[in-house]
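Missing here is one protein chain; the remaining ones are kept as they sit in the complex.
After this line comes chain A, so read on.
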Amino acid sequence: MTTTATAPARTSPAAGATPPRNDLPTIRYTLAQMRRSAGRLTAAGIAILIGTAFVAVTLIAGNVITRTTYDTVAARYADADVVVKTGADSWQQDVEAVRAVDGVMAAQPVLTGYLDLSAGGGRSYGEAFALPDDERLSPLRITDGAWPAARGEIAVPEQIAERLEIGVGDTVTVHGWEVTDPETGEGEETTEEVTVSGITEDLFKAYAASGGAVVAMPQDMVKWSDPPEVGEVFEVMAVLDPSVMSDGEPTAAIREALAAAVVSDGRPEVLSVDEHAAEISAEQTGGEDLVFLVFVLTFAAVALVVAGLVIANTFQVLVAQRTRTLALLRCIGAGRGQLYRSVLFEAFVLGALASLGGVVTGALLAQIALWVAPRFDLGVPLPSVVEPTPQVVLLPLAVGVVVTILAALAPAMNATRVAPLAALRPAAAPSLRQGAGRVRAVFALLFTLGGAGLLALAVLVLHDDPEYGLLVAVAGGALSLVGVIVGAVFWLPKVAAFFGRLTGASGPAAKLAAANTLRNPRRTSATATALLIGVTLIVTMATGAAAARATATTALDLQFPMDVMVGAGATDVPGDTASRVADAASVDAVAEIRTADGTFSDNGYVTLSAAAPDALRGAVRDAGEVDAIQPGSILFSPTALKEWGVEAGERIEVKGPGGKLPLTIVVTESEAFTGFVTEADLAKVAPEAELTQVWASLADDADPASGLAEVQEALNDDGLMVLGLAAQRAQFEQVINLMLGIVVGLLAVAVVIAVIGVTNTLSLSVIERRRESATLRAIGLSKSQLRGMLAVEGMLIAGVGAVLGIVLGLVYGWAGAATALSVMGEVTYPVPWVDLAVVLAVSLVAGLIASVAPARNALRASPVEALAAE
């Protein structure tokens, strides 16, 4: 775009040109109109408020994370003024060189690592750094004892001292690993006894994430942890004389001097500590933090889409209610454009006010979280006050306004369609245009079918490729969901009619409610759709999680049918292992597995295993496989069949150290049972088969993790390998449940907004039907019947949205499971009944609650109003 000096000429008034466009009356009219509809707009505004508050909180959380990273990084450099980054090849000379530069008061290499410490029976792992020469360069303080004064001394944080039960003057062992053969990388463990010289305190939370830090002499740090390696970035931090600082920043001259002083390869970088911390936190913000932000913002987007639906619905009704006024305005000369702009201006004001409220609410919520958070020891230095950056304020504001205006576009268009003549007609009940266009039908059909097609493609063709399969399934799901939402107006009322007939049988109030639900199909479907979106996504997640849980459990069960397995590690399995394991309190049953190597055909290899059938049956989760072990047969998993090119039912001759035996192959689904034969058969081919594994099952009520610990304690032998498969299963389940909980929590916001939509719709219906409610009251509808009617109406709308959402969610969840989980083995398609029941119940209760306020309003209508003339 160009600007020229002649621009002012444009503004000179030209007589007889286009009349000046003056929207001031429109604005005044719009604001007056908004005051009249304040109640209705408030409900719609809350939807936007929640959505924008969601966005604001997410952005603030992002900022807090960045800020925390920054503070942690900055704290680690204590009172240093400058960080010199260089190559690590001559790091020791670099430190000396920096110290020699004029204006440097103290300098210290940044040497950190992890130390493996033990004392008495305890063992602990702690972050450590080299003791600085100058106290100003240490982020820690000593609370007890002194800093290490010589090699072989360390200072430990309170937390480690407590865990190892040590104090100043006590001895601890530092465990290291020394590579003895650089070729193979083999080495041996080293230990060194050191003395605790003091206890450190992490006042500035520089090492809060690790629970404080161990401090050792630099020479010891280099010895115990990996020294700086060539090619890595090495840092020297330094305290500068105030004479080489300006405004708290190092001067350009000292920066140049420092850069020139270092000798290592690579271009040295000289940064102030602030710059360095900002750089590191920016790196993190662009990486993992960004992923987190995008993830959470996706849910904020869902919430905003739902809010948009609620807004669109509200404006449709507002326009319908104002038909007469709009027509009157047209009669007295208002142009279509003015009415269009008036509605959009209204949306703008609503969006701006609500978004502003959202930003304030979001900031308040974040502030409350920051006030509460320090009570839980989170191990990070959280800022105490929310910092309102422009991004945090402007982005939610912009998003809220844009969503509101977009939602109001169609209603604004409707406003322009009001004919001036409508003002002259007798007042009729406001009605929205019934039915929907053919374009909408075509779009809905294309999206739904296209999406379903992609979904089918993902499930049927791409199920072996989880990466692309899931991508295609997500795209298909999103596409078909859009189609379903766009097309909802065509079929959702019919579903509502069906449910209405079911409920209508229960009494006159329910029958009235059912009939009311169908009066305005468009509004009912829009309201139900808002809820449907949230419910669909939640049920999709719940179903996916259930499928993942079931599939993983099945896969784990097949792979590891026992709860605990003890096998040979550094030492062989001793003969008394089984009895020791059985002594553990949580252990229910144990089985001793004896194995021997066997060969078959020309190059076939199989580990022959056998155990006492009764013991084995008790030690595994599924005894079915045990029954398959019969004399003269050997179990093979499908994978083993494929590997050796044999088939089920085939007879193979197995050779062992003690002889040959023909065996028939029987298929087992479990890898763990491959090679199992009866004890007698094993004795025939390998009379001296050794005890190699002990399988155990835990009591049903035992905690898997503590059960594992008990077994380990009972064995008291580090050389044995102990696998806690029950613990693994439990952990897996925990992870899935946690993830599901987070996702459902985030989606719940969308559901809350949708419920506000239901309230809004009911309130509008109540206002519209004021005369009708009064008539019903006049002809004998009791207050409780009126209340019941609205309750049924709310529950009907919510119920329809929930039921359809559940059906869609199940389909999407299964499709997702089919594509994402097929690599884990046979996918199971469970119906998470409990989750579904909870979703349905919550939706119905929400519908019921949504009817309370509108019902109170409706009851205020006196029967006299039915008699009043217009």
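Rule of thumb we're sticking to: a contact is a pair of C-beta atoms (placed from the backbone, for glycine too) under 8 Å apart; a residue touches a chain by one contact, two chains touch by 3 or more; residues count from 1.
Just so we're on the same page, contacts and distances are computed from a predicted model.
For the chain that is left out, the UniProt protein name among "4Fe-4S dicluster domain-containing protein", "ABC transporter ATP-binding protein", "Heterodisulfide reductase subunit A" or "NADH-quinone oxidoreductase subunit L" is "ABC transporter ATP-binding protein".
Considering A:195, A:367, A:775 or A:857, the position touching the chain not shown turns out to be A:775 (whole complex).
In the full complex, chain A contacts the hidden chain through residues 429, 507-509, 511-512, 515-516, 518-519, 771-772, 775-783, 785, 862-864, 866-867, 869-870.
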